[in-house]
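Apart from one protein chain that is not included, each protein chain of the complex appears where it belongs.
A, B and C are the chain letters, set down in written order, and residue numbers restart from 1 in every chain.
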Amino acid sequence: MDLNFTPEELAFRDEVRAFLRESLPLDISDAVRRGGELGADILSRFHALLNGRGWLGYVWPRDHGGTGWNAIQRHIFEEEMAAADCPRILPFGVNMLGPVLIKFGSEAQKSHYLPRILDGTDWWCQGYSEPGAGSDLASLRTRAVRDGDDWVLNGQKTWTTLGQYANRIFVLARTRADGKPQEGISFFLVDLDNPGIEMRPIRLLEGGHEVNEVFFTDARIPADALVGEENQGWTIAKYLLTHERTNIAGVGRSYRALAQLKDLARQTMRDGRPLIDDPLFAARLAEVEIDLEAMNILNLRMLDQAQKRGQPGAETSMLKIKGSVIRQEISDLARRVLGPAAAPFPGSAPDNLALLPEDAVNNAADYFNMRKMSIYGGSNEIQRNILTKAVLRL
Amino acid sequence: MDLNFTPEELAFRDEVRAFLRESLPLDISDAVRRGGELGADILSRFHALLNGRGWLGYVWPRDHGGTGWNAIQRHIFEEEMAAADCPRILPFGVNMLGPVLIKFGSEAQKSHYLPRILDGTDWWCQGYSEPGAGSDLASLRTRAVRDGDDWVLNGQKTWTTLGQYANRIFVLARTRADGKPQEGISFFLVDLDNPGIEMRPIRLLEGGHEVNEVFFTDARIPADALVGEENQGWTIAKYLLTHERTNIAGVGRSYRALAQLKDLARQTMRDGRPLIDDPLFAARLAEVEIDLEAMNILNLRMLDQAQKRGQPGAETSMLKIKGSVIRQEISDLARRVLGPAAAPFPGSAPDNLALLPEDAVNNAADYFNMRKMSIYGGSNEIQRNILTKAVLRL
Amino acid sequence: MDFELSEDRRMLRESLSRWLADRYPPDHRLKVAYDAPFHDPALWSELADLGVLLAMATEDAGGFGGSGFDISVIFEALGAALCPEPVLGALLVSRLLAAAGQDQSGLLDGSVRWALAVGEPDAPWSLDRIATQARGGRLTGRKALVYGGNDADRFLVVARDGDRLSVHEIAASDAEVVGFGTIDGGGAADVILSDTPARLVLDDAGKAIQSALDAGRLALCAEAVGVMDASFAALLDYLRQRKQFGRAIGEFQALQHRAADLAVEIEQARSITLLAASRLDGEGAARMVSMAKNLIGRVGRQVAEECTQMTGGIGVTWDYHPAHLTKRLVMIDHQLGDTDWHLQQVMAGIRA
Partner (left out) sequence: MDFELSEDRRMLRESLSRWLADRYPPDHRLKVAYDAPFHDPALWSELADLGVLLAMATEDAGGFGGSGFDISVIFEALGAALCPEPVLGALLVSRLLAAAGQDQSGLLDGSVRWALAVGEPDAPWSLDRIATQARGGRLTGRKALVYGGNDADRFLVVARDGDRLSVHEIAASDAEVVGFGTIDGGGAADVILSDTPARLVLDDAGKAIQSALDAGRLALCAEAVGVMDASFAALLDYLRQRKQFGRAIGEFQALQHRAADLAVEIEQARSITLLAASRLDGEGAARMVSMAKNLIGRVGRQVAEECTQMTGGIGVTWDYHPAHLTKRLVMIDHQLGDTDWHLQQVMAGIRA
C-alpha cells in the first residue's frame, strides 16, 4: 500500500508542469481563471500548443499519433492542466471520436480523420441526445435511410456543445425500425456544410451560448460516412460513453476552484473581518475540502482498478456523482462569498461598478452554469440506477 | 388572517396550565424530564389525575364521558401537557379504541368498555402490525375462524407497545381468505387472560423494553368480541389510524426538548466556554429552532383545515415527516452535547460517575430510541408515497 | 386563530394576480427584465394605478394597508409572476418616510420612483458597519446593490454621523448612479456619493431603519414563497409530461420522494413567512424575520437546485421560463442578508 506517485511518475509530472509553466500563454490562463465562456480562438490555440508538443492525442496509442500514456500518466496530465489553469481539451474529437475510429473505423477513416483532429482541421461536435431521448438514449428517433450510394438523414439532435464552432458532427441515427431499439442504430460522420443541416443556439439559464440544437432535413451523406457495421451503433455509442468518462471526477479542476475560493474568502471583508474567519463560512469550506481530499484518493483507487481491469467499472458512477456535487458545492460557496456583488449580469456591469477581483466576476453565472454537471453525460439519477444494478445488485 | 389564539382559547389554555401546575406530582414531571422508560405506576397515576378532572376522554364527545373539545382545544391541551412535562396519554384506549367504539361499537360494547378505559380498569394495547405486515398492513395473516359461538384466533402480532402492562388487546384478523386482501379483515376485542395468548418482550436497541410480540395459538374469543360487521375491519382500521394521527407533529414535546437542550448547552463547558457559544453547535441549534417555529405554524394551519373539513387530510403526512425529523434532530444534539458523557449504558453507571445533570442521563439512549419516530405509524417513506398520490397527484 | 385572508386582501391578491397574468406573461417579462431599464415603466404606472403601492402603506401614511399580511400578499403574487418592477425599493422608502411623518403621495401614486441605498460593499447587511458619512448636509460613501436604483428618481440614503445612523434624501441626478442589470432579471445600481447634497429626513434613525429592513426582508420571503410555488408547479407539470424509458418520469419513486420532500419544505417556508408577517410590527420582529429569511434561504436553494436537477437539460435553458424562477430563488439570498448572516442573528439571540 503506497499512496504516493513513483519517482518515474513524479518526473513525468514535473515534465508536464514545466512545459505548461513555460508555454501556456498568460491570456489563456487568465481567461480560464475568470470563468465564463472561452471563445474558439483560445480553445484552438490551446489545442495547437499541445499538438506542437505531441500531447494532444493523450488518450491515443502511439501508432495513431497519440502518446501511448497509461491511465496514471493521463491522470497526472489532466491534473496538471487543471492546476495550471488550462482550458479543457475539447473531448469530442480527442476523447470520444478518436478512440471510436481507432477501434471501429476503416483504415481510410483513420488515416483521413485522425490527423485532422490533432492538427485542428476538423472541429467535431456530438450528435447523440435528442429532445425525447436524453437519459434514455436508445429511444432516439433521428433516421438514416439508404438511398442509392447515400444515406438520407432526418431528425433533430440537441445539447450539441460548442457546435457553433464545429465543421463536423458524429451522429447516432436509427437505420432499422423493427427489433429491439438498441439494435437498429448506426454511427455516422457528417460534414456540417452539407445542405439540410441547421444549427440553432440554445441559450443557457445564466445567459451563455454553449450548446445547440441541430436539425437534419433530408441531409444526404455519403456511404463511407458510416463507422463500423450498419446497426452496430449502440455498441459504438457505449464504447464512446466509456471514454467520455475519462477524468469524470474533475479533481484537479475542483482543487483549483477551491484554491481560488479560499483566496477570495481571505480578501473579502464582511462586517469587519475577512469572510474566511466567519465560522459558518469556514465550516462549509472545510467540509468541501475534506470531501475533495477523500475524492482524490477515491479517484486514484478507481484509476488503479481500471488500469488493472483494462477498463473502468460501474464504480466510476460514484466519481460522477460525488465529483459533480463537490464541484457544485464549491461554485455555491464562490457565489455566496460575493454577497450583493454576485448580482450583476455577467458582462452587463459598467467598468466603474466592478469592485470585485477580476477572477470573481463570473462566479454567480458559473454557479448556475454548473448545475448541468449533475445532469449531462448521464444524470446523477441515472448513475444511481447504474450503481443499484451493477454494484449493489438490488 | 390572525395567528393568535382568541381570548376564549387563551382562557382555556390558562385553565389547563393552572390545573397541571397545581396538580401534577413532581415525581411524575421529573421522570418525564429525565427521559427513558416510564413505568406503569406513573402512567396510571397520570391517567387517574386527568380522569379525576374529567379530561382523560379529551378526544371523545361529551355524551360518552368525554370533553367534547374542538380541535384547537385538544391541541392546546396537548401542548400544555408537553410544556408541563406530563407523560403522554396512552393512546391505545383513549385515542384509538375509544373513537372506534363510539363510531362502530354496539351499545353493549360502548357501555361496557368506554368507562373502563377512563377509570383505568382496562389497559389496552394494539394488535395491528405483524412480522410480515408492517407498512403493508393489508397483507396481515393472523386468522380468526368461527367455531360455534366463538372465534378461534391464530397468528402473531408485533410492535405491541407497553403490552406488558395491558389486560386487553384489540386485534385485526383475517376472517375471509378470498377476495381483495382489504375486504376479509375484522376487528376484535380480546382479553389477554384468555388461554392461547402469549406476550414476549422485544428489547429495543438502546436496551429498553417498550414493545412486545403477541402470539395467538387457538385462542378462543367470544362472538361479541367482534366490533362492527364481519369483514368491516379495514374500514375500522383506517378510521383508527386517522385518529392515531392526532398531535402527530409533536410540536409541544419538541419545544420542551429544545428548551432542555438549550439549558444543557449553557451549562456544558467545552474547552473553556459554554457549548452554546460554539458557533457550529449554536448554528445547529438555531436551525432546528427555526424549523420548529415553522412547523408550529404549519401544524396550526393543518389543524385549521382539518377543523373546517371535519377530518385531517393527506397533508398531515407532512407533519409526520417533519415532526419526526425535527424531534430526532433535537435528540441528536442532546446526545452530542454530552461528548464522552454520552457513553454510559443507562442505568449501568455507578453513582459516583454521574457528573451529568440528572435530566441528561438518558440523552444517548433517547437518541437511539427516537429513531423509531420516523418508522412507526407509517414510515416516512410511506408518508412520502401518500403525499405523492394525494397531494402531488403524480 | 384564523388562516383566511380578509376580503380586502383576497381581492387585492386576485386583482394583482389577474393583472400580472394579463400584463406580465413570461414572454413580456423576459423581454423587459434583461434590457435597460430592466423593467417596464408603463407597467409600473399601471401597477401603481392598481393600488399596489397604496396597499403597502398605512392609512396614516396615506395608504390603505401596510400590515405584514398586506406586504406578504403583494410580494407572493409578484414572486409567482417573477415581476421585475422595483416594488421592494418603494416599500423600504415608504416605511422610512412614514416614520419621518413625511408626505409620500408621489411614491404611492407611482409618479416618483424611489429606492433605498443602505448596504455597502464591505458591509452589505450589518447596520453597525455602515461607513457612508453625513456631514454638513452632504454625503460621502458607496452604496451597493440598490435594487431599482438604476431607474430611480430619488433615493433615501442611510448614513452615519458618529454613533448615530440617519436617513437622507437625494436626487438621483446629484449622485453617480452606476446602473446594471442583474443575473436574475431586473435592475440595480451602485450609488457613489461624494459630497453629494442631501436633505436630512430622519435623525437617530436606527430603529426606523431596522423596521424598514424587517419589512423588506419579509417582502423577500413572501416573494420567494411565490417563486417556489410557481417553480414547484412547473416541476410537477414536467414530471407528469416528460417520458423516459416509456413512462412519465413522475412515476419514478426516487423523484416522487424528492418532490414530496420539497412539498414539505415549501409549506414550512410558507408557514414561517406567515409567522414573520404576523409579528412584523410587534416585539421581536427582527428575530422572527431573520428566522424566516434563514429558512427561506435554505429551502430556496433546495427547491431551486432540485427543480433544476429534476427537469434535466431543459431546466438549464434560457427559454424555459421556470429556469428564471430558480435563478431568482437563489439570488434572493443575496439581498438584505443571506442564509448564514440571518442564522447568526438568530444565534446571537439564543446565546443572549
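Rule of thumb we're sticking to: a contact is a pair of C-beta atoms (placed from the backbone, for glycine too) under 8 Å apart; a residue touches a chain by one contact, two chains touch by 3 or more.
Please read these numbers as outputs of a predicted model, since none were measured by experiment.
Among the chains on display, the ones the left-out chain touches in the entire complex are A, B, C.
Of the candidate positions B:Q126, B:T158, B:N247 or B:S317, contact with the unshown chain belongs to B:T158. One of A:L26, A:A108 or A:L394 touches the chain omitted from the figure, and that residue is A:L394.
From the options B:T67, B:Q109, B:Q156 or B:S374, the residue with contact to the unseen chain in the full assembly is B:S374. Checked against the full complex, the candidates B:L38, B:A83, B:L204 or B:A314 give a single residue touching the omitted chain, namely B:L204.
Only one of A:E37, A:E79, A:E289 or A:E329 touches the chain withheld from this view, namely A:E289.
Where chain C meets the omitted chain, the residues involved are 252-254, 256-257. For chain B, the residues touching the chain absent from view are 129, 132, 134-136, 139, 158-159, 202-207, 269-272, 278, 280-281, 332, 335-336, 338-346, 348-350, 352-353, 355, 364-365, 367-369, 371-372, 374-376, 379-381, 384.
Residue-level contact of chain A with the missing chain is found at 1-6, 9, 72, 262, 276-277, 279, 282-283, 285-287, 289-291, 293-298, 300-301, 304-305, 315, 318, 321-322, 381, 383-385, 387-388, 391-394.
In this section, only the chains that are shown with their structure count from here on.
For the pair chain B and chain C, the distance between mean C-alpha positions equals 42 Å. Distance between chain A and chain C, defined via averaged C-alpha coordinates, is recorded as 38 Å. Mean C-alpha positions place chain A and chain B at a centre distance of 53 Å. Multi-chain contact residues of chain B (touching two or more other chains) are listed as 279, 283. Listed for chain C are residues 343, each touching two or more other chains.
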